[in-house]
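Left out: one protein chain. Kept in place: all the others.
Note that the chains are named A, B and C in the order they appear, and that numbering of residues resets to 1 at the start of each chain.
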Amino acid sequence: MTILSKFSWLALFAVLVAFTAPVQNVAHADEFSKIVQTLNTKSKKKLGKAIDAVVATGDERAVPVLEALLEGKLFYRKTDNQVFITEKSGKVYLLTDPSTGKEIGEATRKEAKKIGINNRLRGQLKGALGGMTLMSPDAEKRLKAANDVFKAGDPAMLKILKKALLREEDGTVKERMNRALAAIELEHAKDLQIRLLAVQKLGEYTDPEVAALLNKIIAGTKDEQLIASATETLSDVESSLASWAIVGNLFQGVSLGSVLLLAAVGLAITFGVMGVINMAHGEMVMLGAYTTFMVQEVFRNYFPGAFDWSLLVALPAAFLVTGLVGIAIERGIIRWLYGRPLETLLATWGLSLVLQQIIRSFFGPTNQEVGNPSWMSGAIETSTGLVLTYNRIWIILFSLAVIALLAVIARRTMFGLQMRAVTQNRAMANSMGIRSGWVDALTFALGSGIAGIAGVALSQIDNVSPNLGQSYIIDSFMVVVFGGVGNLWGTLVGAFSLGIANKFMEPYAGAVLGKILVLVGIILFIQKRPRGLFALKGRAVEA
Amino acid sequence: MIRQPFILRILQDRLASFILGLLLLSAFLVPALNLYVSPESALHVPSYVVTLLGKYLTYALLALSVDLVWGYCGILSLGHGAFFALGGYAMGMHMMRQIGDRGVYGDPVLPDFMVFLDWKELPWYWYGFDNFGFALLMVLLVPGLLAFIFGWFAFRSRVTGVYLSIITQAMTYALLLAFFRNDMGFGGNNGLTDFKDILGFDLKSDGMRASLFFLSAMAVIFGYFVCKFIVESRLGRVIIAIRDAESRARFLGYRVEYYKLFVFVVSAVLAGIAGALYVPQVGIINPSEFAPANSIEIVIWVALGGRGTLIGPIIGALVVNYAKTYFTGALPEIWLYMLGGLFILTTLFLPKGITGTESIAQSFENYRLKLARWLRPHDFPDLNKEPAE
Amino acid sequence: MKQHTDTILYLDSVSVSFDGFKAINNLSLYIEQGELRAIIGPNGAGKTTMMDIITGKTRPDTGTVLFNGDTALTELDEAAIANLGIGRKFQKPTVFEHHTVFDNLELSLKGNRTPFESLFFKLKTEQRDRIDDVLKTINLQDARNQEAGSLSHGQKQWLEIGMLLMQDPDLLLVDEPVAGMTDAETIETARLLKDISKNHSVIVVEHDMDFVKSLDCRVNVLHEGSVLAEGSLDLVQSNPEVIEVYLGR
Partner (left out) sequence: MKKTVKTLLGAGAIALSGLAATAVQAADTIKVGVLHSLSGTMAISETTLKDTVLMMVEGQNKKGGLLGKKLEAVVVDPASNWPLFAEKTRELIEKEGVDVIFGCWTSVSRKSVLPVVEELNGMLFYPVQYEGEESSRNVFYTGAAPNQQAIPAVDYLLSEDGGGAERIVLLGTDYVYPRTTNKILRSYLNAKGIKDADIMENYTPFGHSDWQTIVADVKKFASAGKKTAVVSTINGDANVPFYKELGNQGIKAEDIPVVAFSVGEEELAGLDTAPLVGHLAAWNYFMSVDAPENEEFITAWKKFIKDDKRVTNDPMEATYIGFKMWTQAVKQAGSTNVDAVRQAMYGQKVKNLTGGVAVMNTNHHLSKPVLIGEIQDDGQFDIVWQTEGEVVGDAWSDFIPESAKLTADWTYPWVCGNCSKPNFEKMPTN
């Protein structure tokens, strides 16, 4: 942004501030507050009209009022039906006068009541606010405003939109404003040429909303020239959308794969490396998710400002908690059962029942709320209709980081060396001075700990309930076995190929049939390669 | 070494003969006490108990079938619930057709759930199930056929160990999802229910209950003898050989896959029979029977009772299910601790299951010797010793 | 294809590799009817893999394996090859541990191997006599009703050989039969094998030079998957290449 433009924004801001100062608007204030009072109505129809009236005042104080209404912060007091903007503070609401912007006291939950809106009004409000914030100094707000104006499609916005466009410097915002302009022109202009031009302009934007608009125009007009032009543009937009949809599908597949990978990777250690058929693996994931919940509770109560960091604390916490539980399980139960892998199935199944019930006893059977930090909420929405949600992106990256870390531990550390030594030849490892008991315990702890941090990640996309683990255990075993037991690389490739296969099947076969096909696929695949994707070959197999 | 006659060999197994005797006795006694003793009497067995025991017995047969493949042939099937459920569905379909126009919509052919999903005609795979004989055939054939196809592929490809276990899980899981689908025409999640009668006998009558109990008890005894016959034959020794050293058996010229296939199919058929007896007694069959967790539970009954013995799984199924009934009623909030704890403690302290434990077996032995002396004080042969050649 | 009527086993330019590692490299080998042959070689020379190929456990990438002159073994699986008349003893003694010695031998009896047949199988008197004979041969009469799992290591080795005898194969493949045996047992085993070779063809894979010497037969030295030398033990042992392989590293 140039210095000049910065200056011009500052100037505008100054004007706005000056304009909103109540002193200069005393005469105006009464009328405005009267109109604001009309917002207090039970009838949604009347409320809609009242909103229009508030907008029509052109008063800058209207923006905070309408925003409050949109966010559910506009209340009326039961005693005198006065309308207030409120802010929740503990158990009471702080009341602000909408016309003066001054705080004038507080009210309890019983004394004040929210002015409710519905989706139609919400759309109306957003459009109106869009028009009013098109010239906001904040580029992000202007971008949002431009999108809201596009959606509202209100011809009354045309004027202000054009004005805002002249002033706009930011490329992205300008593009969005142009899109909104073209949309309004296409829908409401009388002149055919303008409409045809608008179709062409919209053709540059390949997003589903444009497609929706074009569809609407095609259905709504009788003008053949317009229909032809819109249809042509639409097919362009749609074909481009279709090819982006494949990218989207791939992303979804990779994302599902990363979830499977996270769920399975701990099992790849306890089951794949140690040979323990660990039916309580899912419960380790669940414990990780509950640890996240606990950590977030602490943050909510003591450091609400740092909530975004809660997951970073939850990761080591979950690793520690599940790792310790893992050690306890290994020392208490599993070590007595080495060499009897099927009996570990029995014992760990019992254990999983007990762990679920413990959680149920302590936290209750209902879902616990685990929040998404702001950097994991929302999505990258490209202008091509492709939506990449942040939580999925983070989970993909996280799963890869986990597997990389594991690879490093297994190959580059002393512990990794000992771990491999013990699992390959226990007696030999013992005779070389490795305390195999401890290596077992730590290996199991590592697997459990990894399951725990997987729980942190899964808490971001799934229920946090005592049943969390159960829903992943079967998939985890499928992934490990499909990839080849004892092979981390196999687990990685297995998880992603199952995820992608599932997601590419889903649009054609539906979610249920898609999953069935994947399962049948696994069964057939195992016929072809009875030891999974990355099986060891040669003599070692028989051992 | 001379092999003793079959029946003598069974008597040789004290625990087994005790349990089987008990089973045979109750097969007659329980229905009699239910039907012919007045409800006021302390000896009366209420219908509730009759069906409950009947249900346990079908589970016992199911456990027995798992033990045949797992305990003797080393094939850990984590999908046996599927065969059980298929047998159950076959029986359920028959009873569904038997409802006829007594359903809520009064359609003479279509089951209620089809009417209400607006289906116009019966899907082809429902044909024939109105015939009891055909349904019985399907009870045997459908699980058997699935086991045959699945086993044919899996054993020929030499899928073994956990790989096999996991694909059996995948099989039952896939079937679970498939049967959940309403489009499949098996009643979706609700499954089949609202049964009225079999062969004209009202399912709710005490006589029918007692008969079903009797049949279940007989089925367990029958299943026991079938399994006993198999494992005592040379084929039984071959499958144990396969369990212990598969490649040795192969290099001796045994086609391991055929042997595995044989016991797998037999076992699936037994499981199917169990399912068919189960459904009329509980009154509902739905896809949750396919749930992978159910199949794992069956394995646990076997492990708890003692695998590789034929009587162990029967005891295991009865004990675990009785415990479940008791705990879910008496301690509804904490019964999972009890059950989970039971599984953990048994594995740690009774590694061979209940029947494998010396002291219990020993106490049964003492009990039997006392009984024997009392019955025939003079010439009761000590079957433990080899007869002199 | 040339007929080899007097060769019981014919391997011609057989190769197999695992993940790029050539376990068997262009191996050719001929065994005559009724011959006793010893195969020696350092660890990883491909001895066991060679046996795997002959018995159908491993499929070669290239090459021909013929049995009795005209039966291509590469097309068949283990059970079919065993039923053709090739018996194999593993390096690690493998017996059915939960069966008695008697049952182990009974299961190895030559005869029909289908499940149906074995379901209704009854032991005939002559078969019982045969088992008794073999029990005598392998010196395990006293252990007949013992569980095989409770036998000593050497006894298991003999039992496994006994099981091969029950199979009555034309060709026996014996992998390290005296590993872990006492000297007395070793001598006894050598005697046993020589005895067997009177009416069977036998291939013995072994490390123990003294034992091989006591067998007194033709010897092949395997190295890196192919035959390095062939001839009598003395001849082979004086071969400089063989010395290089055995002592040079």
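Please note the rule applied: a residue touches a chain if its C-beta (ideal position, glycine included) is under 8 Å from a C-beta of that chain, and two chains touch if they have at least 3 such contacts.
Keep in mind that this is a model prediction, so the values were computed, not measured.
Novice: For the unseen chain, which displayed partners does it touch in the full complex?
Specialist: Among the chains that are shown, those touched by the missing chain are A, B.
Novice: Touch as defined at the start, partner being the missing chain; which of A:Ser99, A:Thr133 or A:Gln252 qualifies?
Specialist: A:Gln252
Novice: Among B:Phe113, B:Tyr224 or B:Phe290, which one touches the chain that has been omitted from the display?
Specialist: Missing-chain contact among the listed residues: B:Phe113.
Novice: With respect to the chain omitted from the figure, which of A:Met135, A:Ala164, A:Leu213 or A:Leu226 is a touching residue?
Specialist: Considering the complete complex, A:Leu213 is the one touching the chain left out.
Novice: Going by the contact rule already stated, which one of B:Ser17, B:Ser157, B:Asn190 or B:Ser211 would touch the omitted chain in the full complex?
Specialist: B:Asn190
Novice: So that we can see where the missing chain sits, which residues of chain A does it touch?
Specialist: On the side of chain A, residues 44, 72, 113-114, 116, 118-120, 122-123, 126, 151, 208-209, 211-219, 245, 248-249, 252, 255-256, 259, 356-357, 360, 364-372, 377-379, 381, 385, 387, 389-392, 460-467, 470-471, 502-503, 506-507, 510-512, 515 touch the unshown chain.
Novice: Go through chain B and note every residue touching the omitted chain.
Specialist: 39, 44-49, 51-53, 55, 104-107, 113, 115-118, 177, 180-182, 188-191, 193-195, 204, 282-284, 286, 288, 322, 325-326, 328-329, 332-333, 335-336, 359-360, 362-363, 366-367
The working rule: only the chains that are shown with their structure count from here on.
Novice: Compare the CA centroid of chain A with every other chain's and tell me the farthest one.
Specialist: Checked the centroid distances; the maximum from chain A is C.
Novice: Measuring from the mean of all protein Cα atoms shown, which chain centre lies nearest?
Specialist: Central chain: B.
Novice: Taking the mean of the CA coordinates per chain, how far is chain A from chain C in Å?
Specialist: That gives a centre separation of 64 Å.
Novice: Quick check: how many Å separate the C-alpha centres of chain B and chain C?
Specialist: Distance between chain centres, rounded to whole Å: 44 Å.
Novice: As a quick test, compute the distance in whole Å between the mean CA positions of chain A and chain B.
Specialist: From the centre of chain A to the centre of chain B is 47 Å.
Novice: For chain B, jot down the residues that touch at least 2 other chains.
Specialist: 247, in rising order.
Novice: Taking the complex as given, what residues does chain A use to touch chain B?
Specialist: For this pair, the touching residues of chain A are 271, 277, 279, 333, 336-337, 340-347, 349-354, 356-357, 361, 470, 474, 477-478, 481, 485, 512-513, 515-516, 519-520, 522-524, 526-528, 530-532, 542.
Novice: Residue numbers of chain B touching chain A in their complex, please.
Specialist: 76, 150, 153-154, 156-160, 162-163, 166-167, 169-171, 173-174, 177-178, 180-181, 247, 292-293, 296, 299-300, 303-304, 333-334, 336-337, 339-344, 346-348, 351
Novice: Using the touch rule from the top, collect the residues of chain C that touch chain B in their complex.
Specialist: Residues of chain C touching chain B: 55, 57, 78-79, 82-83, 87-88, 90, 94-99, 102-103, 106-108, 113-115, 118-121, 123, 144-145, 163, 167.
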